[in-house]
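Removed from the display is one protein chain of the complex; every other protein chain stays in position.
All chains are identified by letter, namely A, B and C, in their written order; residue positions are counted from 1 within each chain.
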Amino acid sequence: MNRIPVGILGATGTVGQRFVQLLDDHPWFQVTALAASDRSVGQRYADACHWLLPTPIPDAARDLVVQPIEPGLECRVVFSALPSGVAGPVEERFARAGHAVCSNAAAHRMDADVPLLIPEVNPDHTALIGEQRRRRGWQGLVVTSANCSTTQLALALKPLHDAFGLRRLSVVTMQAASGAGYPGVPALDLLDNLVPYIGGEEEKVEQEPLKLLGTLEGDRVASAAFVVSAQCNRVPVRDGHTECVSIEFARQPGADEVIAALEGFRGPAEAADLPGSPAHPIVVRREPDRPQPVRDRDAGRGMSVVVGRVRPCPVLHTRFVLLGHNTVRGAAGGSIHNAELLVAQGWVA
Amino acid sequence: MNRIPVGILGATGTVGQRFVQLLDDHPWFQVTALAASDRSVGQRYADACHWLLPTPIPDAARDLVVQPIEPGLECRVVFSALPSGVAGPVEERFARAGHAVCSNAAAHRMDADVPLLIPEVNPDHTALIGEQRRRRGWQGLVVTSANCSTTQLALALKPLHDAFGLRRLSVVTMQAASGAGYPGVPALDLLDNLVPYIGGEEEKVEQEPLKLLGTLEGDRVASAAFVVSAQCNRVPVRDGHTECVSIEFARQPGADEVIAALEGFRGPAEAADLPGSPAHPIVVRREPDRPQPVRDRDAGRGMSVVVGRVRPCPVLHTRFVLLGHNTVRGAAGGSIHNAELLVAQGWVA
Amino acid sequence: MNRIPVGILGATGTVGQRFVQLLDDHPWFQVTALAASDRSVGQRYADACHWLLPTPIPDAARDLVVQPIEPGLECRVVFSALPSGVAGPVEERFARAGHAVCSNAAAHRMDADVPLLIPEVNPDHTALIGEQRRRRGWQGLVVTSANCSTTQLALALKPLHDAFGLRRLSVVTMQAASGAGYPGVPALDLLDNLVPYIGGEEEKVEQEPLKLLGTLEGDRVASAAFVVSAQCNRVPVRDGHTECVSIEFARQPGADEVIAALEGFRGPAEAADLPGSPAHPIVVRREPDRPQPVRDRDAGRGMSVVVGRVRPCPVLHTRFVLLGHNTVRGAAGGSIHNAELLVAQGWVA
Partner (left out) sequence: MNRIPVGILGATGTVGQRFVQLLDDHPWFQVTALAASDRSVGQRYADACHWLLPTPIPDAARDLVVQPIEPGLECRVVFSALPSGVAGPVEERFARAGHAVCSNAAAHRMDADVPLLIPEVNPDHTALIGEQRRRRGWQGLVVTSANCSTTQLALALKPLHDAFGLRRLSVVTMQAASGAGYPGVPALDLLDNLVPYIGGEEEKVEQEPLKLLGTLEGDRVASAAFVVSAQCNRVPVRDGHTECVSIEFARQPGADEVIAALEGFRGPAEAADLPGSPAHPIVVRREPDRPQPVRDRDAGRGMSVVVGRVRPCPVLHTRFVLLGHNTVRGAAGGSIHNAELLVAQGWVA
């Protein structure tokens, strides 16, 4: 099979680099276009990019010449790793020009006609694309992936919501430095220290799960009806967000039922066969002291989330600890996963 | 005034060292006896101790000869920095022999006739000592300080409970490595990593506040009636425990009322004049990103707790972030503070 | 081809775990025996072992029953990850019983009739095995790999010694925490701190290179004649030792000559085809700020060493920075590499 040509917007940043890394040797996609800001345009990618990942720059990307972030790139799918402040109108121009835009930026996440998508959670939400094209007159399309902390949370919540009905939940995050990009957080803020605040993060974690777990009704998504409280902290960890979660359900389950629901979760069949789908979207650990970032973030090549310490909560119903890889499942890997779903569903021909 | 002679049990450990440091130049107390396990007995303290604090060993302690952990020490007050596993019977022997034991260990904390004490929170609970002496036939006494995470939490909860009535609360902690002593947590567990589990900690944080905020009724303490959920994590920080707290009250206050109650708190008059009492037991910060361990743990020379990010909670009523110095207010400093209260109340003559 | 059965002594420790991980799917070797101390004997490996690596326990090892560390294991090659204090006599018993022992321990490294071996550096030193068997009456054999800091240093020194003649050199190391095993270094020693001392390390780094770069003369190795000064530090890094090296040569080369010698180095042909041999044993980086542990330790799957900042030294002749993966090339990976050489040379049939 000929691989589908894809491009990356914001290819030199940390999320952009992760796209380049994860797309190397992808069975369905081939990177044919790398776009970045003006000061990089015209340079070889290897020269333009201060490469920060431990694996070498893929040979296929090394010599590509960086192009401007404007339609006209030779590719059908476009991955957007742009800062949220500039992503909105740029992504629209690409969609108008016929590209399938899989965005990691926040700009369009909450638009009523834009799917906020996790393949195992709500693959049917791509039905919004029809309405999106009608209203906006686009030949292409935009789908978005959620905030990193939201993505791993929503994945773990999905089977629990289906089985027991979420009423309200509290999540306290301990987030890795890579979530802020590079240079990102100063070392003096994370040596012998943590910062109990991440600008804009708590709002996203409180709102996005309601759309992700919402119900498709005709050409719109009806938000789920539970309530989320999020308290977000930055801690001295490179990769891997840890979340302490406590949930009140419509019907209180036993810890065993919760574990069974999490472990048994596979997502819809259409998601199960995508190249990026891990065998186990949710891994449950029984040890008392897991999950831990350095030991669990690479589960399922960074696409599984890991849950541990499932136990009753004396204030709400059930507590557990949740961990996911914030720049794989929570960013570039999630957007690639979305593109795979679009291909499987026939949106990208 | 002649200073009161005091001794330290477990003087060579990390908490014992903190006692030695904080008691240097104390206006009321003079360290006259240092006791430790058999392999240190007979050595000069400076030789027996692998001193780990950044300030030098106080001259007054340097040449004291380490003694066995048995009654007969030349001192009236005894500070216990013993491991909880051995502390219980040892502390009883010292109390029987007439010493006032101020313990940092967990062994007797929940005994019905032993005060669990924070001078600004429940100084009246020392009334239990009368019953303690009657039942046990002791000439001396035992009072205890709470677990480090509990102490800072209870201090912040006290004015809120008085003003608005606690119903239930959820606390997620991010605790410093020093809380586990030395050698304590392996570096491989805290480099690029955190551990979402601390053995026995959550139980303490869920139970001890109920006694601390309980009501003295005759010769017993009636537990407070609220419910606590604690989720405890170890993070790569040297000193200073951070806690994300969410509370439901009997009457929901505005954030301004919460701040006013916290900032206005001074504790009872009898606590205000103790040498270890900070001018402000609770400091409230308005910046969006505070408190932080490295920047706030030394507030009030480590005896203040610092609260920030006071705001409404969509799941319970009110959220905030709380930080305290776990080996000062949360350990040695807290026990010394308790001893000061005993002196002020006339229990130590 | 049937894979050669191999066993691991000390299989539950950190180096032992790395052996298990690296031997998974090895083309020549199959793990058939795992041995550890008494308290693990009789348990499934997965139960006996507090597994610390980010990849899961290999399925082939998971259910093996841990055996005592005594001859009688079903395997031809034995990898020793034993502590140096106990390794000596145990390894001798295994050699006497006919096993080929590839040891990572220090016990026999400096024995005159035991090869201290790096396949790219001194594969001819296996000629000592003949003398070893004669003198000791062994059917099996013992070969050793060097200390982790020495291994990466010797690899970089080899082409320079051949080309320019080493006279004297100074090396200051910044070593990762994993080098001390688990629990190893306490977190309180490596949070906001470093320790300028590693017991016994400097002596090894000063002596072992002389044997590694020595010349085989008949049935003995004549030590190389240069002088090494080593100053060893433990720093807050998980994996990857960094070394600042300064060298005086018999003939002072230009920086370009040094780079050419390092980059051109491939080792003898017999080493080049081993499964564990990286395409480039020594990788030279031109960026001013490389190598760095997190970005370079995985070069050549942890089997390459990375050199950067090659430049003249105003005190000696040439300076550079050297980095290697201390638990791959510097420990388990190096011993497996040695076993591969023994197979290629016909010592293990």
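In the analysis below, contacts are C-beta pairs under 8 Å (C-beta built on N, C-alpha and C of every residue); 3 or more make two chains touch, one makes a residue touch a chain.
Quantities reported herein were computed from a predicted structural model and do not represent experimental measurements.
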Which residue of C:A81, C:V228 or C:A339 touches the chain not shown here: C:V228
Option touching the unshown chain, where A:L191, A:L216, A:I259 or A:A344 are the choices: A:L191
Touch with the omitted chain, as defined above, among B:L191, B:L212 or B:A332: B:L191
Hidden partner interface residues of chain B, rising order: 52-56, 191-192, 238, 294-299
Where the unshown chain meets chain C, residue by residue: 168-170, 172, 174, 189, 191-197, 199, 206, 227-229, 231, 233, 235-238, 242, 244, 246, 288-295, 308-309, 313-316, 319, 321
Hidden partner chain, residues of chain A it touches: 52, 177-178, 182-192, 236-238
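As a working rule, only the chains that are shown with their structure count from here on.
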Most distant chain from chain B by Cα centroid: C
Chain whose Cα mean lies nearest the overall Cα mean: A
Inter-chain centre distance, chain A versus chain C - centres from mean C-alpha coordinates, in Å: 40
Euclidean distance of C-alpha centroids - chain A vs chain B, Å: 42
Contacts with two or more other chains, residues of chain A listed in rising order: 191-192, 238, 294-295
